[in-house]
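Only one protein chain is missing from this complex, and each of the others stays in its spot.
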Amino acid sequence: MTIEQILTAVKNGEMTPDDAANMIKNDMQVLGYNDMGYARLDSDRKSRTGFAEVVFCSGKSDEQLLNIYRQILDKEGEVLGTRATKQQYDYLCREFEELFFDEQSGILKIEKKDKELIGNVVVCSAGTADIPVAEEAAQTAEFFGTKVNRIYDVGVSGIHRLLSKSDELQLANCVIAVAGMEGALPSVIGGLVRNPVIAVPTSVGYGANFEGLSALLTMINSCANGIAVVNINNGYGAGYLATQMNRLALGIK
Amino acid sequence: MTIEQILTAVKNGEMTPDDAANMIKNDMQVLGYNDMGYARLDSDRKSRTGFAEVVFCSGKSDEQLLNIYRQILDKEGEVLGTRATKQQYDYLCREFEELFFDEQSGILKIEKKDKELIGNVVVCSAGTADIPVAEEAAQTAEFFGTKVNRIYDVGVSGIHRLLSKSDELQLANCVIAVAGMEGALPSVIGGLVRNPVIAVPTSVGYGANFEGLSALLTMINSCANGIAVVNINNGYGAGYLATQMNRLALGIK
Amino acid sequence: MTIEQILTAVKNGEMTPDDAANMIKNDMQVLGYNDMGYARLDSDRKSRTGFAEVVFCSGKSDEQLLNIYRQILDKEGEVLGTRATKQQYDYLCREFEELFFDEQSGILKIEKKDKELIGNVVVCSAGTADIPVAEEAAQTAEFFGTKVNRIYDVGVSGIHRLLSKSDELQLANCVIAVAGMEGALPSVIGGLVRNPVIAVPTSVGYGANFEGLSALLTMINSCANGIAVVNINNGYGAGYLATQMNRLALGIK
Amino acid sequence: MTIEQILTAVKNGEMTPDDAANMIKNDMQVLGYNDMGYARLDSDRKSRTGFAEVVFCSGKSDEQLLNIYRQILDKEGEVLGTRATKQQYDYLCREFEELFFDEQSGILKIEKKDKELIGNVVVCSAGTADIPVAEEAAQTAEFFGTKVNRIYDVGVSGIHRLLSKSDELQLANCVIAVAGMEGALPSVIGGLVRNPVIAVPTSVGYGANFEGLSALLTMINSCANGIAVVNINNGYGAGYLATQMNRLALGIK
Amino acid sequence: MTIEQILTAVKNGEMTPDDAANMIKNDMQVLGYNDMGYARLDSDRKSRTGFAEVVFCSGKSDEQLLNIYRQILDKEGEVLGTRATKQQYDYLCREFEELFFDEQSGILKIEKKDKELIGNVVVCSAGTADIPVAEEAAQTAEFFGTKVNRIYDVGVSGIHRLLSKSDELQLANCVIAVAGMEGALPSVIGGLVRNPVIAVPTSVGYGANFEGLSALLTMINSCANGIAVVNINNGYGAGYLATQMNRLALGIK
Amino acid sequence: MTIEQILTAVKNGEMTPDDAANMIKNDMQVLGYNDMGYARLDSDRKSRTGFAEVVFCSGKSDEQLLNIYRQILDKEGEVLGTRATKQQYDYLCREFEELFFDEQSGILKIEKKDKELIGNVVVCSAGTADIPVAEEAAQTAEFFGTKVNRIYDVGVSGIHRLLSKSDELQLANCVIAVAGMEGALPSVIGGLVRNPVIAVPTSVGYGANFEGLSALLTMINSCANGIAVVNINNGYGAGYLATQMNRLALGIK
Amino acid sequence: MTIEQILTAVKNGEMTPDDAANMIKNDMQVLGYNDMGYARLDSDRKSRTGFAEVVFCSGKSDEQLLNIYRQILDKEGEVLGTRATKQQYDYLCREFEELFFDEQSGILKIEKKDKELIGNVVVCSAGTADIPVAEEAAQTAEFFGTKVNRIYDVGVSGIHRLLSKSDELQLANCVIAVAGMEGALPSVIGGLVRNPVIAVPTSVGYGANFEGLSALLTMINSCANGIAVVNINNGYGAGYLATQMNRLALGIK
Partner (left out) sequence: MTIEQILTAVKNGEMTPDDAANMIKNDMQVLGYNDMGYARLDSDRKSRTGFAEVVFCSGKSDEQLLNIYRQILDKEGEVLGTRATKQQYDYLCREFEELFFDEQSGILKIEKKDKELIGNVVVCSAGTADIPVAEEAAQTAEFFGTKVNRIYDVGVSGIHRLLSKSDELQLANCVIAVAGMEGALPSVIGGLVRNPVIAVPTSVGYGANFEGLSALLTMINSCANGIAVVNINNGYGAGYLATQMNRLALGIK
């Protein structure tokens, strides 16, 4: 029973207030989710957060993935997956003709046609090795309708490459800065712009980078202001956060 | 010489293009800063970022602090300091009548009167011990003109306290979630709202909290989307970032 | 309005089901808590968990502490605080005659008279330096009505001291094992008993004990079965958990 | 000689008290174990702890595993193994017809038929990726006779999924909460229930989860009460501990 | 009852073998220790290990310390304490005339007169700042009867200072090498001698020495053979271990 | 437009000073780089730093590598790559006849003929397992024109092997000391020489070497003076730094 | 020239004292080592330390290994290698008939016949999974002539298995205690014996054992006395150290 049905029953005298109170308290969150046995798809999510559910493909079996893609596609008309493998793509593309896969970033998606991209988010990478994470960020933001401007390979050890782009940086609603090794890029960008910088540490590097810990600590300790940090290699999270900010700037609710 | 003066000299034939090119390249960044000997106040900062310089009081001598407050006050008509001590307040309030000090958060400021606060940022704290950091965030945002709604002591181990406020959370342009110990608050809020959540780990707790590392890792690894993490106890950084997002939402550039 | 009042209003036709649904959804968790401004006392806690709220005294101002003690005492007729200082005791004992303070463990409490202690929980400590934490555990359990048997200074480097007590250990509903340095005590006890062992690492030791990390890792990695680990120095948490287990064994709900 | 035989010999004058004292002191722990050369099976374990020995299959050779399974099966009529591989299953199922293998959790067992499951333990998982560990916990508890109620994919970022199950949680003798990434699930459950929560961190996640360290620290630092933490991915340990608590609640000794 | 008394009672028919077996099993380790309430002095220790109990003074109250010193002095005729403070010395020396205190190392002892020191242990320190730990080692060994040869300030960055002592090093039954900062001393000594080197890391240094972790890791990873490592600053442990080795070399059991 | 062209336009009255100022400020760093889409080759680097760009081959696709080698070779007449694989060599040597590959160090290069090596840099390794990193250092320095003297397998646990080479060490403009495990070699060398020692920790070792962290901490905490530390296994960085120092000594600018 | 030849030349007037002093100072350590190009075999080692060089096989090429084995075999008549693989064994056994390989421990050796083993060292392992490391220790000690008594699978969670062996432990000149997971075994043994305990942490375990760090910290922080710790999985180092102690006890120099 939905809460509206319970209340109608109370109104109609078919249920006592006490029984109804009991039922509501116990089922208090009779809110939407869809029980698939092994997963509870959060079907209420889009109305609550403005974003449909996204699939983290890594570690899912081909069969599970197929079912989840089918279900989201049915409901939303499109579906975004991250950290997919070539093998998962090969399996799913037998069923979905429009399936798109970007091997570098691991993005695996079916997207509505003629989607209009709006606003302005800049995605920077420090080195070429950081591009896979930067692309995960950029393509996630684009899937959610954000217009993205890519500026890659502008690490701080050749600072003029970055500075020549400062105008573009200053026009963005927010900047995603992706960097491994010492991860200093967000600090420099943070000093150049007015809007927030989303800092994405990557595991690029070796030795005492400790799989990205070095870049993470750098970004968390940034002396610049307006730096929002996400997890190591979490391009998806950065693209999501950037979309939220872009929507704020565009007045989308 | 400013770049405009150099160019006028070139135009007037008082300087050759080569000499000018040389001078510009060497002084290429003849941009504003104010050399005080021990500190280069970044006087260009406000036009570049939209925020005047803020003073990190901790560790500065009384004399240094006084000079810096004087200089910023002259230029901006107001001044914000963080991590100040009662002793620093006592020293400075001899000179500045309108000086305000909040011992709990360490905020030490002189503020323009009748400042209008606009927009909507919610600041949540998990426990009462997290309030000093939450207040640093809230008062920083307010200093920068942001309207703040405080919701304190709504930690996840008594989840109904938080859920009863979900409407207020959903209306905010962004939510600052301040939490120590296990730091789970941002993950729960992230699942309830549409706009970004700024996660502030605190050093509250003991033992294996490792001075806030536990809460930091929790927030960085959040399974919720739209979580922007700042440094441990960095209320100031959260207030700054929240102001940026609030301004985005209000269309302020 | 409580949910019962809302439902009665619906029944009486004073409110439409739609308005009521709206109100309930928004105030969905109109559950009990008591807003004190700086703290939301979780007044519903006892009915939900079987335990009244306990006060973590560390870092609270004298004034705050006094108010919280007053309020809980009014409601419950008794109050338990942990990590209190001698100074806090001195301040509060002006008002509360029956106040009891144990400097070693930091327990500061007012307890109902003639409380009957039931069941059987054993609290062991490895060394004498671990006794403050062990006492926090023991006195917490006792406050909640648990009968406690203390066996102190039975560390593994003189194993016969522990083994001579194996009968007492085997009779307990659960055993709390408190140890610093290498923290091996729970592993040995875990091999001797049938019921759960609650392992409490302490920060006792020096050098590579890293403030208790060493003992924590030992206990988390125990090769014995039935080991439940809590935070470093968290005697309170162990006493709470032991009380839950003791109540299970006694059939108390 | 058993201690009884020695004492009878003393009584009968066949041995002097001094010789007997010597023999007893040296053989002081003539307690049960079974020397297999490479392993001392702890044959006394069941009478001492109420649990037969369980086999940690990982890293054991096929031959060793076969012998250990044979020996335990002979003695107990059933046998439980954890962390087994498909290959180990293939090898052993040539000999044991009734062998059951669950690839997801790595449980490899031969179980007595018509085992009655009693009591009530709830096993929750935060995400679908945590299910393998949750199943290790659930199936371990079931092997030891515990009735288990599974509630999966109820992570804190969609809190309504968990809250709708609060009645079931409150009825359990204890709750096992399995979570990776930020590991916040046990804290929320801890605030909802009366009985202990066994917290199992998993290595699910990436980047700064540091193979489960993040979730472990979260759980150890939980602000909720009644949280018992076990090792990362240690589903077995959680199932064991839950069985102990369930038995306490049922009055089984 | 001692085990001998039980057996005599069996022999005399005053006790049945079953009762005796029961009593022995339960009191199975009726071995020596002395229950002082807050501490179980391990009175059997000397016969078991060849060393009387040593007092770790740090953190003990004056009153506790006095009692422990009295008791050990009564039994052994001498007493050794480590990590004592000047204040503890001042308190105890009112009662014990012969009390000796070395402020640098924190050794606080009453020693039998005319103790003969035998064998040969060399104690080296890398720098002068490591001497307090080196002295704790040396004086511990001397208290236990070991003859000690001190060679201080022979760190590896001036390697000739050490090499000029290689003869003395080669004659020792074992060498204690005490070093902070990078802790390389034991590796170099290990390559020069035939007998074991006991490596003691100290917390001397700053920055990335992480309170001695750096030196500890150096010593644990030594490429030299025959390196036995103890805890950071654990001069006592090194002196104890050196005494064991010296006694082995002297044929003392 | 280059800055010179802009200034000439100003001089010629083809551009106003204001427009020019604007353009220069925005394009302020119209400095050299070459946009390849996926990589911005830093073509200005050699004039700025004295070193041509070096290729970090690890993780680059064969196709990408080929293009980068072509481009640098065209410009510089030679090219140096590090961390290359045999497979990358096999792919590239189809196109470049003069390609040289050293499997041990992963150096993959095309070098100008008859390059004269000048100056004096000594490269030491502690063990044979450190040689691959030492060779990366040595061959990098040689590529940049530095004369290198190799002294391998002179670890501190057999100190005479090193000391017999002290003359050679003292003659070097700088010494590169490569060591894994406890990493003590630079400290000893630092005490023997007048010029800087570049310390390269390696991941050689096992257990508590933590992939080179142990050696890194040792070197950072060295009690010797004049120790310059680079990243774990960073032979390339050491070779580069050594070349800078060698050039300083030779008066090369 | 050897130092003796130089001195004879001085005596014979063939060299001036000044030239000789110079030569000796520069070649000051004209001590024995054998330059093989890629390795300096420390040929003087046996006379200096009493132990011939041992080969760490891991990571060496087949060809290198063959040469090193040949050379040591020639000089010593036997050779010991550790961490060897089956493949290395297969390669070398074509040349060396008497080659012995133990796959479990990775020991690869050619041993003199009829070697007499003397003294008494006990090697304990906590679990069966620790046996490979225990065997590396035991076989290393045996190669160096030490008589070894193996006591395996006596971990602390079934303490009676260990206690029943206390006599054997007390008779040993030293005890090697090998343990992974929580690594508590050495602490318990240390309380039972008179002679040193060599503690070997292993990487056995999972989750928060952090590849052996947990066991290492346990052992370093042991509350027992006389505990000498070596690196994680360093069975070889333990066998070496035990041999040194055994030789001390036997009066071998």
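The chains carry the letters A, B, C, D, E, F and G, assigned in the order they are written, with residues numbered from 1 in each.
Following the convention adopted for this analysis, a contact is a pair of C-beta atoms (placed from the backbone, for glycine too) under 8 Å apart; a residue touches a chain by one contact, two chains touch by 3 or more.
This one's a predicted model, so the numbers in the text were calculated from it and none came from an experiment.
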{"item": "Per the touch definition above, residue among F:17, F:81 or F:196 touching the missing chain", "value": "F:196"}
{"item": "Residue, one of E:3, E:79, E:107 or E:154, that touches the chain absent here", "value": "E:154"}
{"item": "Touch list for subunit F against the chain that is not drawn", "value": "48-51, 54, 173-174, 191-196, 198, 216, 220-221, 225-232, 237, 240-241, 244-245, 248-249, 251, 253"}
{"item": "Where the unshown chain meets subunit E, residue by residue", "value": "128-129, 131, 152-154, 158-161, 163-164, 166-167, 206-209"}
{"item": "Residues of subunit A (touch criterion as defined above) contacting the omitted chain", "value": "126-127, 155-159, 163, 181-184, 187-188, 190-192, 205, 207-210, 213-215, 217-225"}
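By definition in this document, only the chains that are shown with their structure count from here on.
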{"item": "Centre distance in Å when subunit B and subunit F are each reduced to the mean of their C-alpha atoms", "value": "40"}
{"item": "Separation of mean Cα positions, subunit G and subunit B [Å, integer]", "value": "58"}
{"item": "Of all residues in subunit E, the ones touching two or more other chains", "value": "28-29, 191-192, 213, 216, 220-221, 225, 231-232"}
{"item": "Topology of the chain contact graph, where touching chains are joined (line, ring, star, complete, other)", "value": "other"}
